[in-house]
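Step one of this worksheet: look at the structure below.
The complex appears here minus one protein chain, its other protein chains still in place.
Then we have chain A:
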Amino acid sequence: MTVTLRRVVASEWTKLSGLRGPAAIVVATVVVSGLLTYAAANASSVDPGFDPIDSLTAGLVLAQVGPLILGVLVGTGEFGSGTYRATFTAVPRRLPVLAAQTLVTAAVALVTALLAVGAAVVALLPPAASRGIALDLTSDGTPQVLVGMVAFLVGLALLGLGVGALLRRPVPSVVAVVAVALVLPIALVLAADAGTDPMAGAAGSTSLQDTVNTVVTLLPSGAGALLATPPGTGGVEGAPDLGPWGGGLVLLAWILVPLAAAAARLRGRDLTGSR
């Protein structure tokens, strides 16, 4: 009856599935994804050139918050409550706990993402039907967009986990991930717009605009946008078009850096609660 990674995974699953918060997040993410996608498609359905597939990713902007917070909850759950004492006296090598949390979070996020993307597809049906358009999910790179959306949502859950496990406190962790994933890209674009003279025209605004666009592309949301865009059509003006694989690698870096930092902190330091 020794400690094995498989057993630590079973333990982490027992912990996660016994809480109300994560279940509520899964439901909320799926509902938000469906509703927002429906609202966007419905609004566009009056346009002459309406293509329901164009609205497929419209729900992601808010649906991404769910996986982020799910990850933060798992990452900070030990330290906010004192459970870390029970957990790390049972698994004194410590790192298997973080590995198990990564696996369990990825699994729950994958199910959530599949349901959320499914809800987004279903949400396109009524607006498409209202214009007599049959939804085609098999052409124009749409399969890759669907896979990219799922990968993006799972990736954000793992980013949340890494930041939560690193910072150990829920509120700063949520603020950090929401700032990086949601606020920063919008703030940067707005700042660049404000700093650019609209009368100078396209030619005069290049350098600042390009820098901002490049930075935005390298943020998690930019990487996610690349993941969920057909190849050859992605990328923002002035920023390198990394393609879906490039976007995937950028997102992977956003996952691995906080997770590695969390692992280093977990392994090397004293364990104390956040309160």
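The working rule: contacts are C-beta pairs under 8 Å (C-beta built on N, C-alpha and C of every residue); 3 or more make two chains touch, one makes a residue touch a chain; residues count from 1.
In this text, contacts and distances are computed from a predicted model.
Of the names listed as "ATP-binding cassette domain-containing protein", "histidine kinase", "Ferrous iron transport protein A" or "Heme exporter protein B", the one that matches the UniProt record for the absent chain is "ATP-binding cassette domain-containing protein". Within the set A:Gly34, A:Gly59, A:Gly77 or A:Gly164, the residue that contacts the chain not displayed is A:Gly77.
Along chain A, the points of touch with the absent chain fall at residues 1-4, 7-8, 10-12, 14-15, 18-21, 77, 81-93, 269-272.
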